[in-house]
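Take a look at the structure below.
The other protein chains are all here in position, but one chain of the complex has been omitted.
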Amino acid sequence: MEKLLISPSPHIHSGASTQKIMRDVLIALAPAELLAVLVYGWSELLLLAVGVTACVFFEWAITRWMLKKPSTIGDLSAAVTGLLLVMNLPTSTPWWMAVIGALFAIGVAKMSFGGLGQNLFNPAIAARVFLLISFPQQMTDWTATPGFIHATDAISGATLLGVYAEGGMDALVAAGYPGNHRLFFDIGGSAGEISAGLLLLGFIYLLCRRVVKPWIPLSIIGTVVLISGIFYLVNPAVYTGPAFNLMTGGLLLGAFFMATDYVTSPMSDWGGVVYGVGIGLIVMMIRYFGSYPEGMSFAILIMNCAVPLINRAFHSRKYGRA
Amino acid sequence: MTSTILWTILILSGLGLVLAVVLFLIAKKFKVEEDPRIDDIEKALPGANCGGCGYAGCRAFASSAVTAPDLEKHFCPVGGNAVMKQVASILGFEMREKAPQVAVLRCNGTCEARPRVNTYDGLKSCRVKASLYSGDTLCAYGCLGCGDCEAACTFGALHINPDTLLPEIDETKCTACGACVKACPRMLLELRNKGPRGMREFVACRNLDKGPVARKACANACIGCGMCLRTCTHGAIVLENNVSYIDFSKCKLCRECEAMCPTGAIHGVGFPKPLDKEAVKERIRKRKEEAAHE
Partner (left out) sequence: MSKITFPIGGVHPHDSKIAAQRPIEMLPLPPVVYVSMAQHLGAPAKPVVAVGDSVKVGQVIAEPGGFISAFVHSPVSGTVKGIAPRKDLAGNPVLHIEIAVEGDEWMEGIDLSDTLVTDIPDDPAVIIEKIKACGVVGLGGATFPTHVKLSPPPGKKAECLILNGTECEPYLTSDYRIMLERPKEILVGAALMQKALGGCPCVVGIEENKPEAVKAMRAAIEELGWQQKPVRIAVLKKKYPQGGEKQLIAAVMHREVRSGALPIDAGAVVQNVGTSLAVYEAVQKNKPLITNVLTVTGKLLPAERQHNYLFRIGVPLSFIIEQAGGEPDGAVKLVSGGPMMGKAIANPDATTVKGSSSVLYLGAEDTVRKEASACIRCGRCADACPMGLEPFLLNRLCKAGDLEGLEANAVQDCIECGCCLYSCPANIPLLDRIRIAKGQVIGAIRARAAAKKQ
């Protein structure tokens, strides 16, 4: 031994890394997206390739040419943003919109705040909302594109939530409500909404890998079930029920994978519960009383703003200070 | 339609007027009476807010100065005598001139002189390093090279030289605020008088080990041999704990100690000509011979 290495303790590390965490998130999202590619075919595959590549490219380009810093794409966070963005888009979205979305997600929502860890809003959701406002027509065109496997009940046009927002309960019943929501295969809406079951599977994977904690999704789902349950019981002729609300409008995708984003959610467990309840409340208010059909994206963005405040209010329990 | 516009204008103007009155009254009622001289002094100060004077910033210095009985405890090292003259005239005090100072590094353990025996792998901070061990070399007193002083300097006057791993002080930028002195966990930086025409002598070492140990650790170390002490005819050198120190108030800048130092630990800065060691040694020898004759 020529020279001894000296460092402060601890001298070993758990081996955890940002890259490993992001890789787990990618793995967790993969099954649902894979099914979406099978069902929606070439157009979804193109979106996926363009969206992820664009996000990674923009991050690389910004760090390389604008910030003149070492590239951070190795941490895979840009890839996660790209995948989430694609899963949040209708399958018929033109590919260039995915590029614009990626530019907004990485350039505006993430890097302009200082990069990973500094952003106030979840980049993928911010980009989705940006696209929704900029291209309302394309972003609400839910025409299912032809897939690699035959999807028998392929529907086109508006989602059920869209129908409900437009024409209320009567229109919804005419469209087949309450219907049978299928856990593992449900066409309609964004690509990522295709299978609640696979999303749940992915989330369980994240839980097992201890990447996320269950409190935020549980409190979102709990709040949604509670509120829609109460409204449904009071007047089922006007208000949609809990099962319907859980299975539609990307609620599970948002609750499992977007609201749990480390950077834009509270640090403490109880803070997470408050954050989740807030999202649940806002999403139900938008669905019942707002003019937008779903509202998960807006709910998460609004609660993102509250995170710094929540972090100030909730701290972990300290030893010996009871 | 016209009436809507009219009403809007009327209401907004009225609101503006009312609020203006409220603001005026509040400003009157809660006006803080402040010594106007504080503003004057603050204006005279450099506005660096470096804290070198010992106060939280220029404003804090000013508000403290106006209540002080004299300017004994108030000196802005950044502005120096010129600024203090202004401050003194604002307050009507006598001005006490201070010799301008500059930070000097009391370590000259360059990479060449001090072989590295360890490698550090932790937060790049001298403070953390100092709390952990004696440093990457065998010298437990020398510069750690992580640049806490560089980080502390608000004037950009200090930079770690990547070749020597020692900080270098840019005299033109150093304001002698003392931030680096406080930042160095090894207490290697010292504020010294700039000296006449910027000429000064100092011992660039603080190694308290005995000679052989110090020598082994660093080729440039002060080994406490006492050569400088015996050479100095002005009584400016103190040798304590195996290390010499030059009292700048007594030093006459003859550079004899510098010439005699066997390890080159004594540094002369700002002299117009490089030191001709042999000439100085010859001078000392002759003087000694004369003294022996007498």
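To keep things simple, chains are lettered A and B as they appear, and every chain counts its residues starting from 1.
Note that a contact is a pair of C-beta atoms (placed from the backbone, for glycine too) under 8 Å apart; a residue touches a chain by one contact, two chains touch by 3 or more.
Computed from a prediction, not measured in an experiment: that's the story for all the values here.
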Among listed residues A:112, A:134 or A:316, the absent chain is touched only by A:316
Just name the one of A:75, A:193 or A:294 that touches the chain not displayed here.
A:75
Of A:116, A:246 or A:274, which one is in contact with the hidden chain?
A:116
Touch list for chain A against the chain that is not drawn:
1, 4-14, 16-18, 20-21, 72, 75, 77, 115-118, 262-263, 267-268, 315-322
Of the residues in chain B, which ones touch the absent chain?
117-118, 121-123, 125, 127-128, 131-135, 138, 140, 209
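The rule is short, and it goes like this: only the chains that are shown with their structure count from here on.
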Whole-Å distance, C-alpha centre of chain A to that of chain B, is 54
Which bits of chain B are touching chain A when the two form their complex?
116-123, 128, 132-133, 136
Quick check on the complex: what are the chain A residues that touch chain B?
3-8
